[in-house]
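I am attaching a structure below and will ask some questions about it afterwards.
Incomplete set of chains, arranged as in the complex.
In this document, chain identifiers A and B correspond to the written order of the chains, with residue numbering beginning at 1 in each.
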Amino acid sequence: MDLKLNDDQNMMKKVAADFLKAEAPSHVITDWYQKKIAHLPEIYKKTAGVGWLGMTLPDEFGGGGSSATDCGVVFEELGRGPLPGPFFSCGVLAAQILLDGGSAAQQKAWLPKICDGSAIVIPALSDDPIQFGPKSVATRATKSASGFTLSGTKRYVQDGDAASHFICAARTDSGGVILALVDRQAPGVAVKAVSGFMIGAAEVSFTNVAVGADALIGALDEGWPVVLAALTKALPILCAYQVGACQEIFEMTNEYTRTRVVFGQPIGRFQRVQDHCVDISIHLDGARWITYETLWKLDSGIAATAGAHQSKAVASEAYYQSCHFAHMVFAGAGTDYKHPLMAHSVLAHALYQYLGTPLFHKRAMIDAMYPRKTA
Amino acid sequence: MDFSLQPDSPEISAFRQEVRAWLAENMKGSEHLRWSGNWSTRENAEEYKFRRALAGKLGAKRWLFPTYPVKYGGAGMSLDHQFVLETEIDKYGLSLGSVFYTLSRLVAPALMKFGTEEQKAEFLPPMMGGELAVWQVLTEPQGGSDVANCQTKAIRDGDDYIVNGQKVLVGHHLPPDFLWTFVCTNPAGKRHENLGWLYIPATLPGITIQHMHLMMGIKNAIFFDNVRVPAKYLVGGENNGWKVANSYLELEHGGGGSVAEHPLFARLIAHCQRTNFDGESLMEDQDVRDVLAEMLIDLDVQRLMGLRNFWHRYVKQPHSYGGPQFLFLQRMVRLRNAERVQKICGYDALNPDDSVHEVADFEYTVRSGPGWLHGGGTLDTDRLIIARRLGLGRPSQEDAPTTV
């Protein structure tokens, strides 16, 4: 047993922290979020240089060959920002989908581009705004002479506007789900920004978009299992990002209890204020240790499907609730879009939905551990 | 006990018919503006114009402050008449308070109680006529919840006070006519004995109003730079502001009560009935039904606590801890409902686009959950006041101030 980071990881962590300090300090990130800027192409390119895109991919594809835990350590630092951009959606999830389900040709064609940032491949999976999962795939894939014709609208695609390509989940006439790689520039593809109390989501519509048979990732009608396999490996890294976000909120809130004086004393002397911080600590540490244990399982070849779902349930809930508790401490000041808490508050609401809500993942966790007889 | 909000004497029945017909006529064409989660949900000019105009029309009929004396712009009517007006306008998701875009609803009673005859004659008629947008201007950047620690100074200079200082987190997206504010009239004085209430025309030189972009929408910072306010606008007398505050803030802090049904639930039911997932209406989904059940219970408890406080206010027997208890509950319910709306509507709950579903207000509900955890205090100060009113750890219980 050893629960500390190793020297390499401490180094990676420092590199990431320094990167953020130089390229995206807190007030700058706050400003991006207020302006709803969810992707910074220049910064994204720079992170390719540091090796954060496709970090867990094998060397042969330009990846870093890093462990899941290494990658989690870096993403934890990014989450402290919270640095916006398709680091996870493309650099981790799409990369993993292609690694798990792509043909050798697809891997060779796309993985290096993901790693060097020249292609931004974004999964566009659910159509429905409420539920995540295969049932919410409604975009149709109609068989054509050369492949498929896709039609449908993905209402909320995280990082959709950053995409150069999409991995589109679509339903075939036989009722199965395929995954198709689609060029954003292909005729019939339209991306529309979505405003509101969230960040990074775009509506992506496919109107009679033709894709060749070679665009398929994974076997015909067997797309969803590829997604599931990739999620097991990818989700814990998204969770590490959320853990970093919670850590940042925790520290900024604790610090505020020392410096903010009301009724003649630092507010941290009031038990009620203390309790809001205690509540954050529990969410933070719960998310942290569930996530890192799952990352360790991934690195150790131990079954991690239930753990990945559990991590997503716990980390998204932790992020969402930590923001609430921080708002209780910061009160009015914390609701100003100029305050660093607001970037987190907005993002936490989006990530609560992203790739399935906590309820969805709690059920997936239990289903993975104790499969239902009647399924 | 009688929980009925419909008194049924013949006179009152006739009045209800009259109000109902009048509202139907005057709401025509504006049904889509019936309800917003808050004044500033939409922040559009159309809604603002509509509400201000409606306030003017209601004021002209003396229906905004029906029980107040005729000479100040009221109608001298009975409490039953006020019930009729509150309950009928509630059917449009509005209330006599929220059509205003102003805090006159809180200001007028305080003026009635603490104003001089001269002040009443000058200020009340246009206010009760619904003509004025008045903002409450209380919070300061340093003081926060500790409003008694007021740093905005008002120093007497001849017939004026010279006001300097800053207030934050007030108002909404369009400017006010008057400001109603707490000032420190005696910087050397003892805490709670050094304050005054001022009614300040918003157009006086030296006043700057700057938008603040907040989670809940637009609010403002107000800067006072050597603003000369006529001394006759001091309400309640020299250094007497804390006393004005005490009876006045109880109204803001839940003690005013409410007869409203919260429209969120009905809107959410309608949304679930017309929305399908996987071939079935959301209303048939057990998870959705469970969330709705929890929400209904919370909203019913909130409604009944509001009703209780309303009744206690009007029989002039203030409920000791009812005001802050309501406010605390309301904040927590708002937070839970924010989460519930997201659980039911998913991403759509984060999207205010009217084209997605008719209910722009869902998105407002989501952000106002955490956003309105403060305002007129915080969860923490609410509980502080409840504890004093219950006399926890103290030999005696603090009374609620008699509301005005």
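Please note the rule applied: a residue touches a chain if its C-beta (ideal position, glycine included) is under 8 Å from a C-beta of that chain, and two chains touch if they have at least 3 such contacts.
Because the structure is a prediction, the values reported are computed rather than measured.
> Across the entire complex represented in this structure file, what number of copies corresponds to each chain label?
A x2, B x2
Note that only the chains that are shown with their structure count from here on.
> Quick check: in the complex, which residue numbers of chain A touch chain B?
34, 128-131, 135-136, 155-156, 194-198, 201, 260, 262-263, 270, 272-273, 320, 323-324, 327-328, 331-333, 335-338, 342, 345, 349-350, 352-353, 357, 359
> Can you name the residues of chain B that touch chain A in the complex?
139, 141, 143-146, 149, 168-169, 212-216, 277-278, 282, 287, 335, 339, 342-348, 350-353, 363, 366-367, 369-371, 373-375, 378-380, 383
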